[in-house]
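For this depiction, one protein chain was excluded, whereas all remaining protein chains were kept in their positions.
Right after this comes chain A.
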Amino acid sequence: MSLFQRTRPAPIEKLSASGHNEAPIPLVDVYDPNRKSTVGLEYMSYEQLEEFGRELDAVRQRVLDDLGQEDADYIRRVIRLQKWFEVLGRIGIFLPIFPPAFIAGVVFLSLSKIIENMEIGHNIMHGQYDWMNDPMIDGKRYEWDNVAPAQDWKHGHNFIHHTYTNIHGMDRDIGYGLLRIDDDQPWYPNHRFNLPLSFVLMLFFEWGVMYHGIELDEYLGGKMSKEEFQARKKRAYVKVRRQLFKDYVVYPLIACAAIPFVGWWAPVAVLGANFVANLVRNIWTFLVIFCGHFPAGAETFQEEDAQNETRGQWYLRQLLGSANISGSKPFHVMTGNLSHQIEHHLFPDIPARRYREVKVDVQRLVEKYGLRYNEGRFSKQLASVVRQLAMYSKKPSDPYKVGRSPESRALRRAKREAMKATQAA
């Protein structure tokens, strides 16, 4: 990876199909583009929704206008801290002969990986610091310390998840195609294992993110070309190889130099320490993300309802679909400020350190319009997530909520036929 090589991430090909310019946003009902979206009508009127959108736009603009040296200094300070943690960690794990240093090394390395993925990687790849025009802090160039390649993660996360947040059938992050986390998701027998599956996903979360980014289901569903799928697989393969090579080959090899002082097991200790650090990072990121989206009360939406939505409705959907975790300042940094998940979803492209300050405005609007602001302690949100996972693992009594029930099958068939009929017409 060169800092100055002009990468060409936008694949340019001559257009073959027409209608390319039909934007995914706003989600348009192709049959009735004038029908108004129903998102948020239980809370406010269309006029109020417009006003709500304008007010939030103003908040965003105020922050953007105010960005400057302090924000630049902040992210550089965090990067410096993370890099020192990493260096200290790497040194520490080379000293397994002295257990306190070794354990401190594992802790520092874990902290470093967490901060790199959350406050640095996630936020930089959102383009939060693109205004700095620094190639090292550029959302387009940044590659994070994670087996998921940045390019595919950015597509699935920045675009799909942040645009179509919590819309069934569009946001692939509702349960990640693995778990049932919402009442409106059809129940399948594998959902009986919601809790054990979540536990395994927690331990191998970066692998889950990587696999999710390949989008096998989209390919199998015929929504993705074979070339695109192959390219995704290739990128993932290259990244996985690079990550594994670094953590489990290069550093253990370097540790061979310590064999005369430590013993034959020095490389094994280093390999183990890297594994533990990755594991700790996986567990932490999983917990933060699950507590940001899946506690009770986070709302989900149907595609039909979100079609033709306005900017205000888009904002409202973001607000209703996310949950905050309260905590201390170091805690917020460790979560990449995703503890301010609501503010992050409203303004994904403003530097995350500003979420604390815009929270005041968001809460003012929440009060003004009588909305719900889902916030709670880490333990409370986590307990809620566990309860949700347990609750939705049970087979619903309503046959329409069971994926394989005759009723659901009939409904799906009817929908398919209706679709065909309208397409024919």
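Quick notes
Rule of thumb we're sticking to: a residue touches a chain if its C-beta (ideal position, glycine included) is under 8 Å from a C-beta of that chain, and two chains touch if they have at least 3 such contacts; residues count from 1.
The working rule: contacts and distances are computed from a predicted model.
Missing chain, UniProt name from the options "Sugar ABC transporter permease", "Ferredoxin reductase", "Glycine--tRNA ligase beta subunit" or "Xanthine dehydrogenase, molybdenum binding subunit apoprotein": "Ferredoxin reductase".
The chain omitted from view is touched by exactly one of A:246, A:364, A:377 or A:394, namely A:246. Of the candidate positions A:45, A:61 or A:379, contact with the unshown chain belongs to A:61.
The omitted chain makes contact with just one of the residues A:94, A:108, A:144 or A:205: A:144. In the full complex, chain A makes contact with the omitted chain through residues 1-4, 6, 8-15, 20-21, 23-25, 57, 61, 64-65, 67-73, 79-80, 83-84, 87, 126-127, 130-136, 138-140, 143-145, 154-155, 158-159, 162-163, 239, 242-243, 245-246, 250-251, 254, 311, 348-349.
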